[in-house]
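Please see the structure below; I have some questions.
Excluded from the complex is one protein chain; the other protein chains are retained at their positions.
A, B and C label the chains in the order they appear, each numbered from 1.
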Amino acid sequence: MVVVIKNSADEEQKENLKKWLMSLGLNVHVSVGEFNTVFGLVGDTSNVDMDFIRSIDIVETVTRISDPYKNANRKFHPQDTVIDIGGNKLGGGNFQFIAGPCSVESEEQIIEIAKSVKAAGATMLRGGAFKPRTSPYAFQGLHEKGIELLLLAKKETGMPIVTEIMDLSHLHFFEEVDVIQVGARNMQNFELLKELGRIRKPILLKRGLANTMQELLMSAEYIMAGGNGNVILCERGIRTFETYTRNTMDVSAIPLLKEKTHLPIIADPSHGTGIASLVKPLALACTAAGADGLIIEVHNNPSKALCDGPQSITPETFTGLVKTVGSVRNAIKESAV
Amino acid sequence: MVVVIKNSADEEQKENLKKWLMSLGLNVHVSVGEFNTVFGLVGDTSNVDMDFIRSIDIVETVTRISDPYKNANRKFHPQDTVIDIGGNKLGGGNFQFIAGPCSVESEEQIIEIAKSVKAAGATMLRGGAFKPRTSPYAFQGLHEKGIELLLLAKKETGMPIVTEIMDLSHLHFFEEVDVIQVGARNMQNFELLKELGRIRKPILLKRGLANTMQELLMSAEYIMAGGNGNVILCERGIRTFETYTRNTMDVSAIPLLKEKTHLPIIADPSHGTGIASLVKPLALACTAAGADGLIIEVHNNPSKALCDGPQSITPETFTGLVKTVGSVRNAIKESAV
Amino acid sequence: MVVVIKNSADEEQKENLKKWLMSLGLNVHVSVGEFNTVFGLVGDTSNVDMDFIRSIDIVETVTRISDPYKNANRKFHPQDTVIDIGGNKLGGGNFQFIAGPCSVESEEQIIEIAKSVKAAGATMLRGGAFKPRTSPYAFQGLHEKGIELLLLAKKETGMPIVTEIMDLSHLHFFEEVDVIQVGARNMQNFELLKELGRIRKPILLKRGLANTMQELLMSAEYIMAGGNGNVILCERGIRTFETYTRNTMDVSAIPLLKEKTHLPIIADPSHGTGIASLVKPLALACTAAGADGLIIEVHNNPSKALCDGPQSITPETFTGLVKTVGSVRNAIKESAV
Partner (left out) sequence: MVVVIKNSADEEQKENLKKWLMSLGLNVHVSVGEFNTVFGLVGDTSNVDMDFIRSIDIVETVTRISDPYKNANRKFHPQDTVIDIGGNKLGGGNFQFIAGPCSVESEEQIIEIAKSVKAAGATMLRGGAFKPRTSPYAFQGLHEKGIELLLLAKKETGMPIVTEIMDLSHLHFFEEVDVIQVGARNMQNFELLKELGRIRKPILLKRGLANTMQELLMSAEYIMAGGNGNVILCERGIRTFETYTRNTMDVSAIPLLKEKTHLPIIADPSHGTGIASLVKPLALACTAAGADGLIIEVHNNPSKALCDGPQSITPETFTGLVKTVGSVRNAIKESAV
């Protein structure tokens, strides 16, 4: 960590700051330049509060040089983490397709979709039971009933299930769930993250709408600090000024996170774009950029559904997507030889 | 709500969509233009899911025309909401100064600060007991002990207290707290909002880092839909590309929210800027823009504190701030005559 | 265009607004809802000033329903535009690799790089002669001398050249340049765009750092309105809150722009990420998302260059990139069969 001291600071103030930093267990290298004095802090700075130091009167700027995360850091754990989900491996070259509807609506619906996405190549089933909705007046999901229906679909198809938790008071409903998803709006719900660190289930941690990659890694660190190393990161679009798409998929986050961390990273092009026709091209893009898996919303039975038009991608489109994603992965693997 | 239909849609698809929209209880006005067919939806669209409609294959764009919030909407409640907090009125021309330290650290600290901010003109005491921290390795607050210390300071000074809740499982610790704060990272923690709608205490709802004003109003609506109308909105800076400041205070949110809603709106220039020297100018700016109050971090006893420099604003600076804010409010009031 | 009128407007005001809108040659469909009156404007609204209408006292919101661009609009020109650049076709299924150094530095440098990128598979040569630099103290390029050196490299290798114009007063230096590039900072330099509409050379138009896709299309429209239809769009990253990468590549812009316009779209992962190790994964991602070409910075001769390390990708890395991009394109083409 590098702390630049203001010109206006006097010697006593600098000395006081230096002593205080040393009291935190850090070594302080002082170098005096023409216009500024710079303190280089050496030691474990992961628990040093940068915002606090920046707010000190005589401090001009603070820059972190070493990463503030340890468990998630590839520097200390160079090997890819591989997570086993009911026999399906994710990470370290193993790719998984997670698919299913936005919300679980009925037994018939979820079982039909589960069967068709499995036939299309999906290896895991997703579906919302607890739904975070911007409006209090919108459908909030079937709650525990939704989880029961997912478990029925799992029984029917053998596919492990992934579903979102919204509050830690609901945790007991998730006992048989294979992967617990933390949604974008909860990425910094630190009490929830801490609790999920105490269990041993895989956690699918979605990047928040306005969170940096470093903050995503810090949230993973919360879970890992509790002892749960089974964290799957998920890029699902960030909020920008662009309005044609709901969010802006940060595809570069995929290869960059893979440099920074050993955790597997998957992509969610359905939420990332909000536009059905963009799901396949973005799924291919994220795969080509090195993603370890995809999570895709698939709706079944469009012929009976409203207005004769698919409101999300259909099992047919998904089948083509799985096939082309596979071809792209092979092409890249063979080119690497 | 205006739904623009794609050129490629055939008559049957349009008819199906129209029927489905009518089944939601809406009237559908169809107008056929040269290049597009447009459906105007008339009726209560507050529980219509725009994202869902946008995802329908034959839909090009969807635009909401009426506001999706009702309880918070000034159109239906033209009178300013005035909230009484232990005898201090907030809103409708009544201004309050909330001040105190970032974190509660000890009995001595909180009582000393409480006394000095009261002397300086503060009318309510703030202080963090449960602290949301990006890093799992940083100090997380004194928890319920922190709340006990705040209550001691309240007893000592008579000032109502404001402190942040991080998880609904902690709610029972907040029974004697006067105002419960929902932090920026929890603005869309919908389970928490619903629960806070069931109690009758005033809720200080901070705008999320990447949340629009409309989303802030929708989160207020969550609380109000449960029956708790005592919601105080708080602008505390949004995330932008600018790096000189920690966040970008959206000062224009203050007068704009006052047009849209009857709820009181306060400003937090301490978190909004992250820079001590900007707290006073931004406090003045937000006041001039029409804020109903300010929430300011004040640290005491800087002479004994580390490195001889105030790391936040001191009671002395705060005293000047209160005085100048008062002068600015008077100047504006007198000019309006 | 849909104009929502405020409740507070009286009949005379509405009638006046309606008359004025009709005087612009528009038909006005009025529909009166419970809470709002809505004007639907039918006719050619591409030259109607939305910001102006929004600023009218009785107007609540304005929404554009039809696209404000015509020449660039795929609705009116469904066929892909194919641009011929010295015999190299771009668009409509034809893919080109544009490669070369950031800046032209010397005859030896540019000819050596030109030869090696050609050998690696590049079909066009890029290089900066006029360099837009944030700091007035940084190297600003060799100017016309740089263009002369590019022309020498073209003579030597036969590759068409692409280079950036910074001001219309320099236009006469670009007579023998094959493709004139408009940089991100000049995307809304409207005087320059108008002038480039008067010539017939292909224009490579880069998206501005903070410009929406619609604004990019409007800038293309400026060039096309002058009669020059040879516009190549380029996604090169937008400015967001993320700081790990220099910009955030908006990969979803590629398939979305291809829906909206018939113009070819290429991607610039070098500027889009600012990180050498991300160039290849993002090049693959943009290709998989449907780009018509890539523009890549390649530096030669790293062994002699500073500090024994490549500061951009080398011809060797570029060779691998070209090969893998080709494999990905084939994989996607074959999957589509």
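Just so we're on the same page, a contact is a pair of C-beta atoms (placed from the backbone, for glycine too) under 8 Å apart; a residue touches a chain by one contact, two chains touch by 3 or more.
Remember, predicted model here, so these are calculated numbers, not experimental data.
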item: Residue among C:80, C:105 or C:215 touching the omitted chain; value: C:215
item: On subunit B, residues whose C-beta touches the chain left out of the figure; value: 210, 212-214, 238, 240-245, 248-256, 259, 272-273, 275, 277-278, 281-282, 284-290, 320, 323-324, 327-328, 330-332, 334-336
item: Touch list for subunit C against the chain that is not drawn; value: 9, 12-14, 16-17, 20, 46-47, 49, 51-52, 54-58, 68, 132-140, 166-170, 185-186, 188-194, 208-210, 215, 218, 221-222, 225, 239, 246, 274-276, 306-312
item: Sites on subunit A contacted by the missing partner chain, in the whole complex; value: 2, 4, 7, 29, 31, 33-36, 38, 40, 42-43, 61, 63, 65-66, 75, 210, 239-241, 243
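In this text, only the chains that are shown with their structure count from here on.
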item: Chain nearest the overall C-alpha centroid of the shown protein atoms; value: A
item: Whole-Å gap between the CA centroids of subunit A and subunit B; value: 26
item: Length of the line joining the C-alpha centres of subunit A and subunit C, rounded to whole Å; value: 30
item: Centre-of-Cα separation between subunit C and subunit B, whole angstrom; value: 39
item: Residues within subunit A bordering two or more other chains; value: 210, 275
